[in-house]
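As you look at this complex, bear in mind that one protein chain is not there, while each of the others sits in place.
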Amino acid sequence: MNNLKSRLAKEKRFKAYGIISIITALTLLTILFVSIFSQGYTAFQETRIQLPVYFDQEILDPNKTSDWDNIKKANFNGLVKQSLRNLFPEVSGRSNKRKLYKIVSSSAEYQIRNIVNNDLSIIGSKQNIWVLADDDVDMLIKGNINRNLPENERRIDDQELMWIEYLESENLIKKVFNKTLFTSGDSSESEQSGILVALLGSFYALLITLALSFPIGIATAVYLEEFAPKDNKFVDFIEVNINNLAAVPSIIFGLLGLAIFLNFFEMPRSAPLVGGMVLSLMTLPRIIIPARAALKSVPPSIREGALGLGASNVQAVFNHVLPIATPGMLTGTIIGMAQALGESAPLLIIGMVAFIVDVPQGFTDPATALPVQIYLWADTPERGFVERTAAVIMVLLIFLILMNSLAIYLRKKFEKNIT
Amino acid sequence: MNITIILITLVLLAASSYYVGLKKSISIQKSDKLHSAPIYHGSLLAIYSLIVSLLFILIWHLFENYLYPEFSLSRNLIFFLSLLVFLITALSVFLKIEKNFRAREKVENIIEIFLLICSTVAILITIGILLSVIFEATRFFSMVPITDFLFGTHWSPQIPIREDQVGSSGAFGAIPLFTGTFLIAFIAMIIAGPIGLMSAIYMSEYATKKTRDIIKPLTEILAGIPTVVYGFFAVIVVAPFIRSSGEYFGLNIASESALAAGLVMGIMIIPFVSSISDDVINAVPQNLKDGSLGVGATKSETILKVIIPAALPGIIGGLLLAISRAIGETMIVVMAAGMSANLTANPLEAVTTVTVQILVLLVGDQEFDSPKTLAAFALGLVLFFMTLILNYVALNIVRKYREQYE
Partner (left out) sequence: MFDNEELIKETKSQALNSETVGDIHVDDPRIIAKNINVFYGDKPAINNASIDIGKNEVLAMIGPSGCGKSTFLRCLNRMNDTIDTCRVEGELFLDNENILDKKTDVVSLRAKVGMVFQKPNPFPKSIYDNVAYGPKIHGMAKNKIELDEIVFKSLDKAGLFEEVKDRLDAPGTSISGGQQQRLCIARTIAVSPEVILMDEPCSALDPIATAKIEELIYDLKKNFTIVIVTHAMQQAARVSQRTAYFHLGNLVEVGPTSKIFTTPQHKLTESYITGRFG
C-alpha cells in the first residue's frame, strides 16, 4: 500500500491540530490569569507616610472642654497640613504647598480625627502617625509609574518625586497590607475605595438565592424524577420549561425583576433582596438539572430493595435514594451558586450598580455585588482603579475556586457512593 | 399585630400539636397495632393545621386587598381568627386518630402535592418572563411601529428635548443591533468552534487518562470564570493588543471593536463547545470505532469518516447552543464592543448588540412611559424568542441524537 506514508503523515497532522487547539486554549487561560494577577497583586498593599503630628490643643480644643462634640468640629485638615509643613519646612509658596498637601490621601484628616476620638488624652502630645498616601504616590512606590520617564509624561512631577525620595531615604514611607480594600465601600479616590459593600451585597444576595432556589430546585428534581407520572403532558411541559430556562440569557431575568419585582410589587431598587430573587430564578434550572442527573444515577436496586421491604414510595425516596444522591445534588447546587456569584447583567438592571459608600446593614439596603464592582471600576481609567479591579477579580476567583473545589470533592464522594 | 408574630405563634402551635398527636397515637399503640407510625400522626396534625390556617390568612388577605376593601378587619381580629381556624382543624384531625387512621398516606400525599407545586415554579418563571417582556413591549409597539423596529436601519434611542439637538433623533431601527450581535457571535464561533471541537476530539480519542485528568479540570475552570472577568481581560489585554497590531499594519482600530469582543467571547465559549462535543463524541458506540479500526483505518480517518458523521447532529446541536450563549452574553460586549450602533460587517469597527442596548437603556433613569425605556423590553422580547428557538431546536436535535445511541 503505497499511500501509507501520506496517510500516516495525515494522522500526525490531525493529532497535531488537536494538541495545538488544547495548547491554544490553555495558553489563553494562562495569559488571562497572568495578566490579571500581574495587574492586581500590588493592590493588596497600600502606601503609608509617617507624619509627625502635633495634636495642638489650640487647634483641637482651644477652650479645653474635653468634649468630643466640640472637638469633632475642629480643623483636622489643618492639623494634617501643619504636620506636612513640619516635615518639609523649606516648602514655600501657595502652589508648592498645595502640591505638598496632595501627597497624602484626603482621608488622612479622618484618620487623625478617629485617633483623637478614640483617645482624647492624646491632645497636646506629639505622635508619629502613618497616614494613607495619595494614589499617585502609591502608584509610584509600587513601581507603576516609571521614575525615569520625562517629567511631563508622568503624573508625579520632579518636585513631588524629590519629596518622596526624601521620605524613602528617611524610611518615612512604607507599604503595608491593604486593609482599606476590605473594610470600606466605594470611593471616588482609588486609595480610599474598598469592596466591603460589594462583598456584603454578594453575600446577602447569595443567601437569598440559596434559600429560594435550593429547596424549590431539589423538590422539583425529586418530584420529576421520583413521583411524576410518566408520559404526562403537564410533566413534559415542566421539563421543556426547565431546559429552556437553563439557556435563557441572564439579562432577561433582569427584565423580569425590573418589571415584576420592582415595578409591580414595588420592592426596593438596588437591594440584595431583589438581586437574590432574580439570581434564584436563573439558578433554579441550574440546580434542578444536575440534581435530576444525580437522582437518576442512583441504582434502581436500592429503591427496589426498600420497596421490597414494604417501605412506601415516599419512604424509599427519602430514606434511601436521597441520602445517596445528596452529595451529587449538592455538587450541582454549589456550581449553580458559583455561577450566580459571578453573574452581573441582571443585577445591573435591577439597579445594584451604584456608587455606594455606606455598608449595607441588611437585605433591603442598597448594595452592589463583586462582579458589578468589577464592571464599575473597570470603566475608570485611573491606574489605581485598574489595579483594584484586578484585585477584586482575584478575590472573586478565589471564592469561585473554593466553591468549585468543594463541588469536585463532593462529586468524587458521590461517585464513590453509587459504585 | 405584626405578621411575624402571627407566624411564630402558629409555628409554636404546630410544634405542640405535633407533640399532642404523637402522645395520643403512642398511647393507642400500647394496646393495638397502628396503621401508621406515631410520628406520622403527629406530623399530619401539625402540618395540616398549619397549612389550613396559613391558607386562611392568605385568602383573607387577597379578599380584603383586591376584592372587597370595605370588609377590611383589624389585624388583631384576623390573627385571632387564624388561631381559631388552626385549633378547629387540629381538633378535628386529633379526633380522627385511631388505630386504622391512615396518617402516613395523608402525610405522603401532602408531601407529593408540595413537590408538585415546587415543580410548577419553572412554568411560573417562564410566564413571568413572557408577561413582563410582552406587556411592556406591546406598549412600545403602540408608540413605535413594529416594522420600523424590526426593519429600520437607524438606531438612536435618545429622544430629542430640543428640535435642533444633535445625535438624538429617537430612531428605533434595530437592524444595526441585530447585525452587531450576529457579527460578534460569528467571530466568537470562528474561534470557539474549531478550537473547542478539536480539543474535544483530542481529549476523547487521543489523550491518555492522565492528561485528561489534568486538562479536564482546567477547562472547567475556564468555564467557571465570570464573563465580567473576560470583559476586563478584553479591555486591558485584548483590545490594546489588537489596536497596537493594527497600528503595526497601518490600520486605525477603535479601542472598542467587534473583533476584540468576538475574540474574547470565543475564548469564553471554547470550554462550552468542547464539553458538549466531548459528551457527544463519547456517545458514539465503541463498536463503530472498532469496526473502522478493524479494517485498518487510522485514528484520524476513523474520526473524520465515522465518528464525526455519526456525531454530527449532536455537534450541530451543541454549536447552536453555543451560538445562543454568544447572542445572550452581555458583560463582554458591553465592556469591549461599545455602544455605537454601526451598521457594518467590518470587525475592526465598534458595533453594539441587543444585550448592550438593553443595559444602556435601563441603567440610569427609567421612564416607563417613554419609548426609550420600553424599547429595552422590545429588544428583550426579540432576544428571548431568538434564544428560545435556538435552544429548542438544539435541545431536540441533541436529544434525538442521544436516543439513537441509547
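Note that the chains take the letters A and B in the order they are written out, and that residue 1 is the start of every chain.
Here is the rule we use: a contact is a pair of C-beta atoms (placed from the backbone, for glycine too) under 8 Å apart; a residue touches a chain by one contact, two chains touch by 3 or more.
All of these numbers come straight from a predicted model, not from anything done at the bench.
Checked against the hidden chain, the listed residues B:Pro145, B:Pro217, B:Pro240 or B:Gly296 yield one contact partner: B:Gly296. Only one of A:Leu4, A:Met162 or A:Val176 touches the absent chain when the whole complex is considered: A:Leu4. Of the listed residues B:Leu150, B:Leu288 or B:Val393, the one in contact with the hidden chain in the full complex is B:Leu288. Touching residues on subunit B toward the chain that is not drawn are 208-209, 285-298, 301, 305-306, 309-310. Interface with the hidden chain, as seen from subunit A, comprises residues 1-4, 7-8.
Assume only the chains that are shown with their structure count from here on.
On subunit A, the positions that touch subunit B within their shared complex are 7-8, 10-11, 14-15, 17-22, 24-26, 28-29, 31-32, 35-36, 39, 215-216, 219-220, 222-224, 227-228, 237-238, 240-245, 247-256, 258-260, 263, 281, 284-285, 288, 312-314, 335, 338-339, 341-345, 348-349, 353, 371-372, 374-375, 378-379, 386, 389-390, 393, 396-397, 400-401, 404, 408. Those residues of subunit B that touch subunit A in the shared complex are 104-105, 108, 111-112, 114-116, 118-123, 125-126, 128-129, 131-133, 135-136, 194-196, 198-199, 201-203, 206, 215, 217-222, 224-233, 235-237, 267, 270-271, 274, 298-301, 303-304, 321, 324-325, 327-331, 334-335, 355, 358-359, 362-363, 366, 368, 376-377, 380, 383-384, 387-388, 391-392, 395.
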